[in-house]
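Note that one protein chain is taken out, while the other chains of the complex remain in position.
Going in written order, the chains are labelled A and B, and every chain counts its residues from 1.
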Amino acid sequence: MAKRIGVYVCHCGGNISDTVDVEKVVEAIKNYPGVVVAKHFMFMCADAGQKMIEEDIKKYNLDGVVVASCSPKLHEMTFRNCVARAGLNPYLFYHVNIREDVSWAHSDNPEEATKKAIRHVKAGIEYVRHAKPLEKIKVKTIPSVLIIGGGIAGIRAALDLSRMGVNVFLVEKSPFLGGRTAQIWKVFPTGETGKEIVRRLIEELKKRDNIAVYTNAEIESFSGFLGNFTVKIKVYPRYIVKKHPRITEAIKKCPIEVPNEFDYGLTKRKAIYIPYEGAYPDLPVIDMKHCNKCGECVKILGDAVDFNQQPQTITLNVGAVIVATGFDAYEPKEGEFGYKKFQNVITLPQFERILDISNNEEKIMFNGKEVKSIAFIYCVGSRQIPTGPEKVNEYCSRYCCSVTTHLNAELFKKFKDLTIYNIYRDIRTYGKYETYYEEAGRKGAVFIRYDPNDPPQVCAEGDKLLVTVRDLLTNREEIEIPVDLVVLVTGMVARENKKLEDILKLPIGRDGFYQEIHPKLRPVETNIAGILIAGTCQGPRNIQETLASASAAAAKAASIVLRETIELEPLVAFVDPSKCNLSKLCMKECPVNAIQEKEYEGLGVKAWVNEALCIGCGACVAVCPTEAIQLKTLSTDQIRAMIKAMAEEI
Amino acid sequence: MKQANEYDVLIIGAGIAGIEAALTLGDAGYRVLLVEKEGSIGGKMALLSKTFPTLDCASCIATPKMAAAAHHPNITLLTYSEVQEVVKNGEADFSVKILKKPRYVDLDACTGCGICETVCPVIVSDEFQYDMRGRKAAYIPFDIAVPKKAIIDLDNCILCGSCERECPASAIDFTQEPETLEVKVGAIIIATGFKLFSPTLRPEFGYGRCKNVITAMQMDRLLAPTRPYNSVLRPLDGKEPMRIAYILCVGSRDRKVGNPYCSQICCMYSIKQAQLIMGALPLADVAIFYIDIRAFGKGFEEFFNQTQAMGTMFIKGRVIVVEEDKEGNVVVKYEDMDDGGRLKEDTFDLVVLAVGAMPNSDITKVFKNVKIELDEVGWIKQVDPNNNPATTSVPGIFVAGCAAGPKDIPDSIVEADAAAAQCMAYLNEHKYGRKR
Partner (left out) sequence: MPEEFKPKILIFSTNFISDLAIDLTGLLHRHYPVTTSIIRIPCSSMIRPDIILYAFQCGFDGVFVAADGTDCPFLKDCSDRTAKRIAEAMELLKKHGIEPERLKMSAICSVCVEPFLKHIHDLYEKVKKLGPIKRKPE
């Protein structure tokens, strides 16, 4: 039992000390059993605070340290490392939260808050008194990374890791790589087409010999731990098993025509298809949902077609996983700004497809008519105002203002005599993108600001549309704008991906996008060690930002797998064989089958925990009749001692 | 300190981006030389109060990273040092000269006790408090400085010798000379951050002319836990301001001052400050004059909505001019866009200018035989933004954080990790050829 404990209470520059009387806290615990030194300080986490603790550990020969400061989510590791530097086992340390849990939550009652802080600190001391030194678990890492999602984020991360010498498995659900970027007509700031961006990435990808690409593939199961995951993927049949010189002819011959999802149904594709020229892999796929097995393609392609191809399950071992599954475009409700009610109300992604498909035309054609006037309505599906219990998208989709104002400028460049109205709430062309807003305005685009509580109305007038809106910039004057086309600037929404989320147990934030541990401390890591997130699955972003986050995730994955062994926290269960009566209840309770029987010398067969498998949930602890199984980092004795200390009157 | 003369990566600038890149590279086993021209690492973030949209305190995020960088076995830190010359000899081969400015304090001996500061008789303006308070000629840069060590500012020192006599660690050493280090590195990350727009370039907003007009950076200091005074006070008479106005886009979105870009952070930091002011001065009213509120990042819009609900006034309008009245209050004349652009005026106790971010790219001049391209405003140019945003015009030299353009802390950190990834890939291709 620790007998020489140091206790350090942080002011957090007033965040704590404005409410909690830190001196009183120190006074109250300095004579507590086991405590030999107790101090308070402005910023424990600062270098000087950490130095003070290190020096005290040596000076007083401390065998336990308690720091009472902010949430352990912020600084537990900071102080663990700090005590380790001074030569103390880092698990003889406890982090007490007296900021979020005390000073901030009870700023209305300083006196009682101080008492609560004292209770919490005493419990922390008890934890340390009963703590045992622990060693980290060393795990050999597998030098491969699995990337889920073959859009630009997944490809960028794959390229970066590959160049670092790391093997990559790139798994894409759809039959082709490239994701949504390929659908974009022109991308700022370079003016390249989306396909061009994808093509350049694919060209690099083709040169790499340590990236294995699986398209038409899904994650089936997932197990293991940081550094050593086992993932089963299921690769669905393509039914085209090899290249053939007459592919184009075979596609032409296919009698089935269905809407091409790549073009949001604006064009048709065959049952055997490549969604666009240059798509990768350059091998078509047969869409079995629609194929009637007429055999026309087989006549041309022969054994390149294999209708008997079966799904294949492949097991991959990887050290880290990057999730880059992207976003869904917001689909407006029927009637939202006339969507689906009027044919010439379309979404921004659909408009991008129209422009891309008719890239060589001199006019914008829609439904056989020339489009000479366009109204963009902004913030459709974003910045929604909650009105009832129904969940709305309160967030801003970030990319749309820059994209649309850039699109304004590009449209003016390409098409003559075009009238463009931008019906917006705030133009959020942050940073350098401001120049697109400026350029759009300079070239004659009209900007009209609407009140979200009095949104524009869209109705038909002849073969035109009439947008009625009150302009906040001209004293809420009601104006009527006749246009040929209304484009709804739709935002990004979290992608439907329940199966994957369930398998990986991905953390999801309030907007439905995947949640990082902390936006500033660990922006691409999740609370599952070894699973990283990149690109728009984390939240709306533009292409440049997506690529940066992909590289960032690659860097973090590299820092796991570039080392041959990594160290894991000893957050695992262990069995005291002398107490175990082999009830086997723990084995039944364990969700990951980490507990097995083992022969102990002199004690016979008892339960035993495989630390590499144990996830440290403690479910076994709750069912053991003899308290033989315990978590290393939090024993039942520790919990009891903490409860007792917290229950005492101050 | 023992200094090697070869490193994998040189990082220029130890703000939050430089620190993050260093930590990621260090964790992956690369040897990093992190060079900072100021006496402490941490950059601008270390001086901020809290950060949007989560309101966690800036020091709480920055200090652990600062401490981790200082203690990392793979990171060598050079503070108060400037990169003077870089020559590219070939791929993954750069020769670098670094000037170590004399601190006149022995870094190993100094304990950061602050006695020299106490005994020093010279008071000058404190640049880390944005001139709202004095510091001594012998000083520790700021409360959470890393390393927390003193510097003697010889330009202002009167050589009285008090510090030398009183230093309990005998750390003061007036014989120190500037020293030039020559090192070889394999790759370089430029993370020199940004400069704040100088508000005197827009004289109509009254900075310097009206006493109670301050910059938002000054307000952030007033709100920070390591603040100059114990409250938010206005400069003229030390009164607690009850009516505070923010003018957004000062020096941003403004071709007149050569900066057509939006500074990307000002809307959100002003909104954040409005929330903090409501905490610090519960009776104060805050009005924000804006053009567009750009709450675009994760959780920003919700934070903006929350601030509106808490009572901050948002007025869409261009401020024409501000004047000082007899009491030293500030009269703001503006066009109210929500009222058809009508000219109005209102009087405030304090006006805060949301000054924009400007390029800080002078470092490119030290590159001798390669040219690092800048964009039209002078930020480091990202030459292939839609393929590999961390690359500059020179292979092997990468850019992270605000050096490439204004951005917030989360974006800076992500970009820093992206630059780290590019260094690892580049070094592996040109130096190590490793396969794991």
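What we mean here is this: a contact is a pair of C-beta atoms (placed from the backbone, for glycine too) under 8 Å apart; a residue touches a chain by one contact, two chains touch by 3 or more.
In this text, all values refer to a predicted model and were calculated from it rather than measured experimentally.
From the options A:189, A:278, A:455 or A:509, the residue with contact to the chain not on display is A:509. In the full complex, chain A makes contact with the omitted chain through residues 71-73, 97, 99-109, 112-113, 115-116, 119-120, 123, 502, 505, 507, 509-510, 515, 527-528, 571, 589, 591, 615-619, 621-622, 631, 633-634, 636, 639-640, 642-644, 646-649. Looking at chain B, the residues touching the absent chain are 54-56, 279.
Operating definition for what follows: only the chains that are shown with their structure count from here on.
A straight line joining the Cα centres of chain A and chain B is 28 Å long.
Within the complex, the chain B residues that touch chain A are 24, 27-29, 51, 54, 56-57, 59-61, 63-68, 70-71, 112, 143-148, 224-226, 252-253, 260-264, 292-302, 305, 316, 337-341, 375, 377, 379, 382, 385-390, 405-407, 409-411, 413-422, 424-426, 428-429, 432-436. Of all residues in chain A, those touching chain B in their complex are 12-15, 42-43, 45-48, 50-51, 70, 74-75, 77-78, 81-82, 85, 143, 156, 159-160, 163-167, 187, 189-190, 192, 197, 200-201, 210, 383, 394-396, 398, 401, 426-435, 438, 472-475, 509, 511, 513, 518-521, 523-524, 538-539, 543-545, 547-556, 558-559, 561-564.
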